[in-house]
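I'd like to ask you about the structure that follows.
Only one protein chain is missing from this complex, and each of the others stays in its spot.
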Amino acid sequence: VIAASILGATGFTGALLTEMLDRHPEVALEALTSSSYEGRRVTDVFPHSRVAAAYVAYAPDRVAGSDVVFVCYPHAEAHPVVAELLAAGHRVVDLSADFRLRDASLYPKWYQFDHPRADLLTEAVYGLPELYPEAIAQARLVANPGCYPTSMLLAALPLAREMKLELVVVDSKSGVSGAGRTPSDKTHFSAVHDNFRAYGEVGHRHTAEMLQELETAAGASVPVSFTPHLLPLDRGILSTLYCRPSASQGTFEIPPEDEVRALFVRDYSAEPFVEVVEHTPSLREVQRTNYCRLAVRTDPAAGLIKVVSVIDNLVKGASGQAVQNMNLMFGLPQASGLESVV
Amino acid sequence: VIAASILGATGFTGALLTEMLDRHPEVALEALTSSSYEGRRVTDVFPHSRVAAAYVAYAPDRVAGSDVVFVCYPHAEAHPVVAELLAAGHRVVDLSADFRLRDASLYPKWYQFDHPRADLLTEAVYGLPELYPEAIAQARLVANPGCYPTSMLLAALPLAREMKLELVVVDSKSGVSGAGRTPSDKTHFSAVHDNFRAYGEVGHRHTAEMLQELETAAGASVPVSFTPHLLPLDRGILSTLYCRPSASQGTFEIPPEDEVRALFVRDYSAEPFVEVVEHTPSLREVQRTNYCRLAVRTDPAAGLIKVVSVIDNLVKGASGQAVQNMNLMFGLPQASGLESVV
Amino acid sequence: VIAASILGATGFTGALLTEMLDRHPEVALEALTSSSYEGRRVTDVFPHSRVAAAYVAYAPDRVAGSDVVFVCYPHAEAHPVVAELLAAGHRVVDLSADFRLRDASLYPKWYQFDHPRADLLTEAVYGLPELYPEAIAQARLVANPGCYPTSMLLAALPLAREMKLELVVVDSKSGVSGAGRTPSDKTHFSAVHDNFRAYGEVGHRHTAEMLQELETAAGASVPVSFTPHLLPLDRGILSTLYCRPSASQGTFEIPPEDEVRALFVRDYSAEPFVEVVEHTPSLREVQRTNYCRLAVRTDPAAGLIKVVSVIDNLVKGASGQAVQNMNLMFGLPQASGLESVV
Partner (left out) sequence: VIAASILGATGFTGALLTEMLDRHPEVALEALTSSSYEGRRVTDVFPHSRVAAAYVAYAPDRVAGSDVVFVCYPHAEAHPVVAELLAAGHRVVDLSADFRLRDASLYPKWYQFDHPRADLLTEAVYGLPELYPEAIAQARLVANPGCYPTSMLLAALPLAREMKLELVVVDSKSGVSGAGRTPSDKTHFSAVHDNFRAYGEVGHRHTAEMLQELETAAGASVPVSFTPHLLPLDRGILSTLYCRPSASQGTFEIPPEDEVRALFVRDYSAEPFVEVVEHTPSLREVQRTNYCRLAVRTDPAAGLIKVVSVIDNLVKGASGQAVQNMNLMFGLPQASGLESVV
């Protein structure tokens, strides 16, 4: 049995992780920490929960017995405690962005802070299980990917590995839970219901992860234009990718759709949580699951390969992927504790 | 032309009132006040608006030229400024609850504050145009009714006038805009979407208005049990009323449905904004209008008369009714400025 | 292992039952029948499903090996096949209304058909597990209750057993899935979204079950006034009950809230799927579960006891309850296969 703790357990991702680990057959929860809800029971804060536990304030000794600690702190607040946990000998899955970028010099640009631990950035493994399974298995520190990058990278990597891409347009549509649990004008029901909008049209922080991993896979930088939109629903991300292979002598050669789909099938046939489908998937198919579904279409007249990708932003895009990473780290089947819907 | 100002113009009711008065053919807006948004233009705060004006901080001289001032302050904060405005010679429509109850002793019980101006409570007219049209026309101070009481009283008054009622159950379902514009856990999209709940199951403040006006109409107190619920939509209130006439010698005599409906038709045939319909109305039919629609059903086996009432909580339940009151106060047709949807 | 078949497996209840039985640790699915989708795979019709099976046309020999057959046919179409299945020696859980009323003479009134099998009506057990657990365990034929009656009876029975009730008002609000999968003007997205309405204001068929079981429990008929409403969401029923104990010498004696709640706790403390809570529950808490949550409030001024009841209409209100009944029929723990959300 793996002893696990969750730091920042009352945000959307922490709360869902609590449910998932509580049911996980190989996990025992040690501590659930919260500064706002210290002393209160999980069921008081989340009436739908059936987890019999109470929140405690974080202190190193509260998690002393934990084999793994999940950190669900906001960006820029996670890295000090992660460093502390590693020093104390814990393995860590960090759900913030603080260790997702390998190059420390990118943090001031994308996240507006100077990262003090370039050494840990080098050590951290980007926690996309379909990309780095062996490294994750050995890692002390796993940087759990962002929700948008998860949906985008699973859709783009099979192409980036196989052909030179001169452009990847990523048009993503996310449910509101991605904005977190803190109330604001932007998450007020009356602002979202029956409405739809784009936001962060250029320069969204998640672009950095997409660029990093796409470049790593392709061996060269790939231009990415990423635009997130806010859906009037709670959970799920659908990303529509428009990928343009580089022209050869001025002509775009788009392979037949079957050949393109075969690339995806080849890359994902052994993956338990990525499914290449022939129909166009909807969010409903993956909500409350850890699955990513991908559909491929070609548009030769426009010189494009389109990929539609759907995930649950809180599961495969956050807490479910964190559990999947933990499973890899401790030698469990990847799907352990992830079979039933959440 | 009537010069009008709105105090607290950036809440949901103030903002909608701004739109309605801006289009009103007989009104010129003098001042729109806001403490939070002083100096900002209406269109900066509400991108969908087309009102060319900016918010100012409230001060008595800002509204010096106003024939009428609409006060959209929270409960307990409105009465001092209302008193000040009246003293300065303005006529006032107050959208708070501060002058709805005629008996000052009820304020500590229902609103947890001592009301300092029993004299103004006596003078204020309860602004339900279908109930007190003449008094409203003469009033210096109109207390605009609550949204729930509006939906309930229009449904119950024709019965209360005609027969002794031993019980009125009011099961109301409201859109989220009734909770106001301030973000909170309760109005977060993720808490409301795809969800439904009751709240304030016993003792909701609006009960006080219902009891007061029903007793006035009936000449005797009528027991009211009021339960509000929160719908996953933005605008509208549907109230289902279950009215039990007093038994005569142990038997409930429920008149035929046609006779009951005739009571409603009689009371409302001359009213421009109350429609007695034969089908069961849905919220859609009254959203963005100042109409109330009522349907009557009898359930003799249970000894009940049911009335279904629908309004837009922000229009007939707040800002539209405020305009209707202003129209009465200044001798305009009741429907002036209220014809088109908002 | 219990061999089970589902007749009419492509409606909302049949499809959900398919998912639940497929995961049930003690069940093996024999046949899933459908006239419209014969020959198609489950995953073709329901892309979110992971059930590896195909639909067949119904014929007696298709289900010959089934210990239990679940019938998900429309009202008036179920009883002939149920009779046939019983004659062939199968045990049956019927999800239609065809065997819910014990008195054959009620069918022409409430369901507009003459029931040919008064004998089976006498034999059938009304499948509310909290009410008739022993009879269900022995039954050849279980009549699975309607969704509204389930939400209402669990809320009213503890009161009906304990005190004489002179009135029970049932104001129910249901998600759209209760209307079934067949497209119609009433279930078109544009008719339901951002809208709310009452329907069947007097005389809804489900009233018959409520009257029958309440009378059985109370030993005398109890007047019930039932009004269903349609919520702009997919799954869940919230029923608000207003129960009036009979007056003694003209005075309503409403017991203290704690005493009333104690009646509920007493009746349900051993039930795995009914929870008496102190807060007011929302639909979210029970969606995709087999739980019913109940909250009790007293309103002595109006002479009423209020009960708020929430269930998932497709789970505790249909397919989950059917599984719970099957568990009782075959000596399994009631919660077998019902622990995880669906």
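Each chain carries a letter (A, B and C) given by its place in the written order, and its residues are counted from 1.
By definition in this document, contacts are C-beta pairs under 8 Å (C-beta built on N, C-alpha and C of every residue); 3 or more make two chains touch, one makes a residue touch a chain.
Worth saying up front: this structure is predicted, and the values here are computed from it rather than measured.
Looking at the complete complex, one finds that the omitted chain is in touch with A, B, C.
The chain omitted from view is touched by exactly one of B:123, B:162, B:257 or B:285, namely B:285.
Only one residue from A:1, A:202 or A:270 touches the chain missing from this view: A:202.
Of the listed residues C:40, C:109, C:161 or C:181, the one in contact with the hidden chain in the full complex is C:181.
For the chain left out of this panel, the touching residue among A:8, A:303 or A:337 is A:303.
Taking the whole complex into account, chain B touches the unshown chain at residues 23, 47-48, 193-194, 277, 279, 281-282, 284-286, 288, 340-342. In the full complex, the hidden chain is touched by chain A at residues 167, 169, 171, 173, 194-199, 201-202, 223-225, 227, 229, 231-234, 236, 238, 240, 242, 244, 280-284, 287, 295, 297-299, 301-304, 306, 308. Residues of chain C that touch the chain left out of view are 12, 176-177, 181, 183-185, 187-194, 232-234.
We adopt the following convention: only the chains that are shown with their structure count from here on.
Chain contacts in this assembly form a complete graph, since each chain touches every other chain.
Between chain A and chain B, two chains of identical sequence, the interface residue sets overlap for the most part, with shared numbers making up over half of the total. Averaging the CA coordinates per chain and comparing them to the mean over all protein CA atoms picks out C as nearest. Here the chain pair with the top count of touching C-beta pairs is B-C. Compared with chain A, the chain whose C-alpha mean position is the greatest distance off is B. Spacing of chain A relative to chain C, judged by their CA centroids, is 39 angstrom. Each chain gets one centre point, the mean of its Cα atoms, and the points for chain A and chain B are 47 Å apart. Residues of chain C found to touch two or more other chains are 194, 281-282, 284.
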